[in-house]
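Yeah, one chain of the complex is gone here, protein chain that is, but the others are all in their spots.
== chain A ==
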Amino acid sequence: MGIDMTGMNGPLIVQSDKTLLLEVDHELADACRKAIAPFAELERAPEHVHTYRVTPLALWNARAAGHDAEQVVDALITYSRYPVPHAMLVDVAETMARYGRLRLEKHPTQGLALTTTDRAVLEEVLRSKKVQPLLGERFSPDAVAVHPSERGNIKQLLLKLGWPAEDLAGYVDGEHHPIALHEEGWTLRPYQKEAADAFWNGGSGVVVLPCGAGKTIVGAAAMAHAQATTLILVTNTVSAHQWKQELIKRTSLTEDEIGEYTGTKKEIRPVTIATYQVMTTRRQGTYRHLELFDARDWGLIVYDEVHLLPAPIFRMTADLQARRRVGLTATLVREDGREGDVFSLIGPKRYDAPWKEMENQGWIAPAECVEVRVTLSDEERLAYAMTEADERYRFCATTPSKNRVAEALVRRHAGEQVLVIGQYIDQLDELGEHLDAPVIKGETRVRERERLFQAFRDKEIQVLVVSKVANFSIDLPEAAVAIQVSGTFGSRQEEAQRLGRVLRPKADGGGARFYSIVSRDTVDQDFAAHRQRFLAEQGYAYHIIDADDVGEENPAK
């Protein structure tokens, strides 16, 4: 990095709360983005200034990826517009130095050992009451035996103590099983290949790709690397089907080689797809399906949607540290703040593609988000004012005024594939009736669901009304318009998922539209503000219109 930015005109501004502001229109913005991406998490990406955050986890991720403090400091100083506070530089160096002082290594006689290059750190860690029970004999001043079953727990604890251990103990190979990618009529996109390679070289870890970027294929590529029996954990049954079909289509695997382990089927095959739900089902206080983890000598475990990984799975994962693990997710942000557990149990971030870049390259469809504000009728307002607090959201989210606007929007997009998404079944049924469209909800049978999805794909059906069951991992390639009539309050995650429905590239290359219908001056509007902020932070074009304008807007625009 030979550029000297002494003239105070770099693209980066360092804030005192350890966020980095990147001015995207700056000529050096791209170079700067590349330099800071390894150690800073992109937090917000609105149109002009992107916000990155430097956290200890992000710095340790960078260390795990082979970057050193010198590079980080250099990147900050090179691109910063203003002098970087010395305290911040010192802090970066100190934080990064904490990673790898402790290591988990294989030991010929002790099995697994916690070793250190800094005896004082080991002493400090050994004094912790929580760590002590996990450790065995201290067979040398710089090494302590660790029981192999505590490999995950000790990593979790050490991270909490601020001394994350580098796991060099390696992995079991698992039962060999040939898997090859079947590139016919499609090829692995460059970033997908990079992601899979990065994971494989790192051993275990998380790949971060935006919705619609083909995470399933990255999973398949990872399996092709491993050449071993694989356990895939996904969020729900529909998603499990999707994975299965995708694997059959993209790899040398046949239907017989892939098992589904769900509420209805319990197949264990060389490649087994299980849902989080079934794994976390408890009967009489015990997890009934834990044996699945030991059912075969798995060589690879794939976690889909890591940001949704439920807590019990974390605990189970703690015991699986000797197996390779790959996590796939659109975001490392967890609403429950357990990013640290993802880091210590699944692994550090191995690949991260800036999402706007993928859109620019045409891998995902550009989307336009429109919030439609509906003014409630006087009667509705009166009724709203009298509603109990806990019923208010439901009331304003399902007002008849909204339905009328939804119908108007569907009419405007006649001829396009339209999804109407909602939270409340009554409302959806009513809408389905008015629009003369099928409704998919929790009680819809899987077979029926898949039939409707296929019909939608084949454009036999143009409008589909779906409840939140369709939130996760369904693949609707040709949905060009999504209309959201109600949601789970202000959940950012749900917003990302729903948006993902329309982000798949369209055959005609056209852009996607995402409407949210919101009741003005109600809590609905407050929740919408949350989601609006999230979308704008993700860099989507966002604007607000009044319901009265719906009729006049030119849909071709």
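By our rule, a residue touches a chain if its C-beta (ideal position, glycine included) is under 8 Å from a C-beta of that chain, and two chains touch if they have at least 3 such contacts; residues count from 1.
Simple rule for what comes next: contacts and distances are computed from a predicted model.
Asks: Have a look at "Dihydroxyacetone kinase subunit L", "XPB/Ssl2-like helicase family protein", "Branched-chain amino acid transport system permease protein" or "Rod shape-determining protein RodA" and point out the UniProt protein name belonging to the hidden chain.
Replies: "XPB/Ssl2-like helicase family protein"
Asks: Among A:Tyr82, A:Phe139 or A:Trp186, which residue is in touch with the absent chain?
Replies: With A:Tyr82, A:Phe139 or A:Trp186 as choices, the missing chain is touched by A:Tyr82.
Asks: Quick one: which of A:Asp17, A:Asp256, A:Glu291 or A:Glu443 touches the chain that's been left out?
Replies: A:Asp17
Asks: Considering the entire assembly, which residues of chain A contact the chain that has been omitted?
Replies: Against the missing chain, chain A presents residues 6, 8, 13-17, 19, 21, 23, 44, 46-49, 51, 77, 80-86, 371, 378, 381-382, 385-386, 521, 532-533, 536-537, 541-544.
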